[in-house]
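Only one protein chain is missing from this complex, and each of the others stays in its spot.
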Amino acid sequence: MSDAKPISRFPVPEIKNLPDDVREQILAVQEKAGFVPNVFLTLAHRPAEFRAFFAYHDALMLKDTGSLTKADREMIVTATSAHNSCLYCVVAHGALLRIYAKNPLLADQVAVNHRKADITPRQRAMLDFAVKVCLDSAQVDDGDYAALHAHGFDDEDIWDIAAITAFFGLSNRMANAIGMRPNDEFYLMGRLPKK
Amino acid sequence: MSDAKPISRFPVPEIKNLPDDVREQILAVQEKAGFVPNVFLTLAHRPAEFRAFFAYHDALMLKDTGSLTKADREMIVTATSAHNSCLYCVVAHGALLRIYAKNPLLADQVAVNHRKADITPRQRAMLDFAVKVCLDSAQVDDGDYAALHAHGFDDEDIWDIAAITAFFGLSNRMANAIGMRPNDEFYLMGRLPKK
Amino acid sequence: MSDAKPISRFPVPEIKNLPDDVREQILAVQEKAGFVPNVFLTLAHRPAEFRAFFAYHDALMLKDTGSLTKADREMIVTATSAHNSCLYCVVAHGALLRIYAKNPLLADQVAVNHRKADITPRQRAMLDFAVKVCLDSAQVDDGDYAALHAHGFDDEDIWDIAAITAFFGLSNRMANAIGMRPNDEFYLMGRLPKK
Amino acid sequence: MSDAKPISRFPVPEIKNLPDDVREQILAVQEKAGFVPNVFLTLAHRPAEFRAFFAYHDALMLKDTGSLTKADREMIVTATSAHNSCLYCVVAHGALLRIYAKNPLLADQVAVNHRKADITPRQRAMLDFAVKVCLDSAQVDDGDYAALHAHGFDDEDIWDIAAITAFFGLSNRMANAIGMRPNDEFYLMGRLPKK
Amino acid sequence: MSDAKPISRFPVPEIKNLPDDVREQILAVQEKAGFVPNVFLTLAHRPAEFRAFFAYHDALMLKDTGSLTKADREMIVTATSAHNSCLYCVVAHGALLRIYAKNPLLADQVAVNHRKADITPRQRAMLDFAVKVCLDSAQVDDGDYAALHAHGFDDEDIWDIAAITAFFGLSNRMANAIGMRPNDEFYLMGRLPKK
Partner (left out) sequence: MSDAKPISRFPVPEIKNLPDDVREQILAVQEKAGFVPNVFLTLAHRPAEFRAFFAYHDALMLKDTGSLTKADREMIVTATSAHNSCLYCVVAHGALLRIYAKNPLLADQVAVNHRKADITPRQRAMLDFAVKVCLDSAQVDDGDYAALHAHGFDDEDIWDIAAITAFFGLSNRMANAIGMRPNDEFYLMGRLPKK
């Protein structure tokens, strides 16, 4: 398959023409991942929004407090992005989920039906809540908080679940609206045993 | 009615205890509006997310390029927040819509049914697209772009409409999940003739 | 803003040409309210239906038995009309709700999300049931009756809640189908402190 | 089968104890139909609402102007009541539809899927509009009026279609909420050739 | 009414031209029922699928183990086919339900709203589960099994309920897609007392 397929309905800037901070952030990702995920290139069309987007992303996904593991967070992203039918996020964050969870099956399970996935009851409760915030946040009430407390989540964890869901709801809608295409590399990541 | 009602399920920081930049931003808003909108106080519970949230907000709502007026932008927020049943955003941004549009009726019209509002066909097309991005972004396709082009929107305007919708979709879900309460002041703003 | 906007897709009769009883009813309302609500003018296009409509309305909204207050009844109308996206009824009955409840915030709260409104648990149960009758009456069962009994409603109150919801479901559909426009006066009513 | 099954969750008045006008109306129906349809007995629990209900019903269903036939009107009731899952109205008005249309198959067809029924394109357009008013009246717009005009309906016919749908939406919700049971007699009416 | 109406969008084979086994199966049905149900004629257009369809049908509907009665099975078909708006199956299997249950009212009740039908609590639980499998099988979980066990269904009965629902979901989609028309004979079957 060819990489010639457009990755956005909008102009994709050349890395060398980007503002220094944006360019450096992108080069750092490329260094680490071996390629530049298209979300960086496509959102760089608007540097101010790019900066806010990734600042928000990092505040939620790179924070080192709270009880959510990295795999938990990617599981939330994968499950809710599937409900929003966002190809980019299901494919890219499904890859991260496989890697962090060291489980090549989990992402596909969570994307199709989290109720049938090989997860713990605690993770099931986490995803039930995330899906509710994703699809019907107006119905969130005390009962949801109580259900999560019963699984050992504290209020800050609940904020994390809600905020990750809310942030990727933004991301899903942008990806769908601008036609963001996932890099081919993501599809296979985390599916093979580490050598 | 009393302001003693809780404005969030989470701790609300005292302004004096906030990081300098956050505190200054809040004081500046207070100076301008005469009160501190609760979205500032409630999100300040998490300064890193606060900074990203308002950076994103400002990039979309304060930008001075493109053909969307300030009233257009608030109209998008009001209409889509109503579909997400977000009390905070309907009330607060409805107030801004009344003020920017200098029209005391428009916010209620747009919140209940934008198809019956006193708006132009161009604004109707804008809101039709925003509601689609809000409720079913996976169905966005070339036809949507063509329909907006026919009303004189260019691609950058379309990004603006989608991004405002996506960002406030995040905001709506956070407000619903943390129980953010709108300030009583918003309800009446823009309803009376300027003296 | 101008009152020149059409208030119906159908001919609006002149008051002086209406049958005596219809004209008198309209003049009495005008005397009391200071203006003629458009629901009277637009439905007067069909006097026989006009008479039945207001007889039904009065039987439900002016009755002086049962435990529902006037504010309770208008709250039911406002909440369910919002689910039917009926601009006329949300605006007009939201005004009455503000007045009867002596609360300038309540109508907007109930219209956007009754679960976040400043209401009692009893009112919450009342509105939960009303919304169920509005959206999915086929699912009404013994459990709904029991839930309402637990809040002190008797069977006659339940009939009242259901009947008000059902009647305004008719009203909402007529208003939407004929393009009934709310009078500008309603938007501000009950928002300012009584002098 | 036994008629001992309750026909309402509410007390059913004895005919002899009803106000004169209500009793006479019921006896007249009994004289004509050979039995008293349960909608009369169950709504007679509230005489004021009974009077308004049947005044409205008669204004819409017994009027002799406009181009809708009696069969057309019952077809609207049957189709929309099926969408509201109202057993009483599907069974009782399905019987009337069979009789007025002199067609023993039509009611079952319209109740299950009006798009597969043996009806004219004009009736199909009529039912498409009725179902839209029933399920999503907020979306009614100029296009709906134009589509009906194209089939020879004038504006007054459109009012009739909308009003019949709206009125039986009220009736469906009341029947579902109070547990109104259709008389056994209705099920077979109009299914056998007239002797 | 005329039998000249097409019974399928596809060619309907002449019985005499069919493969022997298919022809014999059809003639046996005709012998027993007095007419050939259109599902046989229309599916015979594809003999291989015909054979598999009726083998599946017979495995589920003619089996003589398990606690589901013939009426129970037809009740499942009628209720779920109504949710799929399948005219053929509601009419044809409604007829069988009336006959097996010896109850002329039951099919119409179950088709409109099984929650209002004259059935036992056990049958209500059975239909609740069938409707869930029909509309939202991804949500089936341990709770559904427990609810059915509580009514005396064992796991094999649950398989039966699910499989009948699943099989007729196939049948409903085929009937809707190819425009399968029910025979006129079905509409009246089981409505009159046996002489």
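In order of appearance the chains are A, B, C, D and E, and numbering begins at 1 in each one.
Note that in this section a residue touches a chain if its C-beta (ideal position, glycine included) is under 8 Å from a C-beta of that chain, and two chains touch if they have at least 3 such contacts.
The structure displayed is predicted, hence computed values, not measured ones.
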Message: I'd like to know which visible chains would be in contact with the absent chain if the whole complex were considered.
response: A, B, D, E
- line: Contacting the left-out chain: of A:A111, A:M126 or A:L148, that is A:A111
Field: Hidden partner chain, residues of subunit D it touches
entry: 113, 115-116
Query: For subunit E, which residues lie in contact with the unshown chain of the complex?
result: 9-10, 45-46, 48-49, 51-53, 55-56, 59-60, 63, 84-86, 133-134, 137-138, 140, 145, 155, 158-159, 162-163, 165-167, 169-174, 176-178
- request: Using the touch rule from the top, list residues of subunit B that touch the missing partner.
  value: 138-139, 141
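Following the convention adopted for this analysis, only the chains that are shown with their structure count from here on.
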Field: Neighbouring chains shared between subunit A and subunit D, ordered by label
entry: B, C, E
Task: Could you tell me which chains are in contact with subunit B and with subunit E alike?
output: A, C, D
Field: Rotational angle, Cα trace of subunit B fitted to subunit D, multiple of 5°
entry: 120
Task: Write down the chain pair with more C-beta contact pairs when A-E is set against D-E.
output: D-E
Field: Interface sides of subunit B and subunit C: same vs different residues, half threshold
entry: same
Query: Distance-wise, how many Å sit between the C-alpha centres of subunit C and subunit E, to the nearest whole number?
result: 44
Task: Please set out, as single numbers or ranges, the residues of subunit E touching at least two other chains.
output: 113, 116
Query: With chains as vertices joined when they touch, what's the shape: line, ring, star, complete or other?
result: other
